[in-house]
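Of the protein chains in this complex, all but one are displayed in their positions.
And now, subunit A:
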Amino acid sequence: MRERKSVKFNLQKQEHQNGHLSPFKVAKLFDPDASWDKDQLGDVLHWIRQSLALVCGLLWGAIPLVGGIWFILFLLLSSGIIYAYYALVLKIDEEDFGGHGALLQEGLFASISLFLLTWILVYSLGHF
C-alpha cells in the first residue's frame, strides 16, 4: 500500500514536470485511491481549515458561545477533522508528506486568525 502510494506520488511529479496537469476534480477530494502532489494536498488542507474556521466563527458568534474553552474546542475540532480527512478518507501515508506535523499545521495560523476574527465580529455585531 505504501509502495503503491509512493509510486503514484512519483508519477504525479513527472506529470507536473512534463506540463501535462490533469484537471482537478472534486471527486478526487474523496477518492482514497487518488495520488496527491505535496503542494496540492497542502493547499486542499489549507482551504478546508479556512472553511472550518469561517463556519465555526459564524456559529460560535451567532449562538453565542462565550469563553476560552470554545477556542480550545475549535482547535481540537478543526485538527481532528483534518486528521480524519487525510488519514481515514484519503488514506494518505503521512511519511510521504512530511509527517503528521506538516499536514496538521497547513493553514493552522491563518485559520486561527480567521476563526477569531469571525467569532469576534459576529459576536460583537450580533449581540450588542
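In this section, a residue touches a chain if its C-beta (ideal position, glycine included) is under 8 Å from a C-beta of that chain, and two chains touch if they have at least 3 such contacts; residues count from 1.
Basically, contacts and distances are computed from a predicted model.
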Chain excluded from display, named as in UniProt, from "Pyruvate dehydrogenase E1 component subunit alpha", "Calcium load-activated calcium channel", "Light-independent protochlorophyllide reductase subunit B" or "Synaptobrevin homolog YKT6": "Calcium load-activated calcium channel"
Touching residues on subunit A - with respect to the absent chain: 6, 10, 13, 38-39, 42-43, 46, 50, 60-61, 64-68, 70-71, 95-96, 101, 105, 107-110, 113-114, 116-117, 119-121, 123-125, 127-128
